[in-house]
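Remarks on the structure that follows.
All protein chains but one are shown in place.
Presenting chain A:
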């Protein structure tokens, strides 16, 4: 594919991500922070997010399997996850986290489990999307152009 087409594809893809609610303005903010001093800022942050989230999701799964569920701890984890997702602009993940926290307060096991599943789902979705986005970026970079912000 030539550069222009690649760029157009990139733009369309990104727009669709926003449109579908996967990302919000926070992501745009992140992109603004990227400059020549910090060329890989966005990638770094997103990678950190992936690591963090996976860890948290595992913790959550483990905690919910317990006999005596420590809701406080679960709440703490979910709070963390919510914070991270909002920091990078993963809107849908964040929304599920909010619901998750409500169930935690109610100490509703079923609800929590359901939410966990949802969170996992959303997370994997956003991860895939972001990875695709970064691939496209790479392609454009190697093709010699600069990707439109």
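By definition in this document, contacts are C-beta pairs under 8 Å (C-beta built on N, C-alpha and C of every residue); 3 or more make two chains touch, one makes a residue touch a chain; residues count from 1.
Operating definition for what follows: contacts and distances are computed from a predicted model.
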(message) Out of "Cytoplasmic tRNA 2-thiolation protein 2", "Ethylene receptor", "Wiskott-Aldrich syndrome protein family member" or "Palmitoyltransferase", which one is the UniProt protein name for the chain not included here?
(response) "Ethylene receptor"
(message) Just to verify: which one of A:12, A:32 or A:106 makes contact with the chain not shown?
(response) A:32
(message) Considering the complete complex, identify which of A:9, A:87, A:108 or A:139 is in touch with the unshown chain.
(response) A:87
(message) If I consider the whole complex, including the chain that's not displayed, which of A:12, A:44 or A:131 touches that chain?
(response) A:44
(request) State which residues belonging to chain A touch the missing partner chain. (result) 25-26, 29-30, 32-33, 35, 37-38, 41, 44-45, 48-49, 52, 72, 75-76, 79-80, 82-89
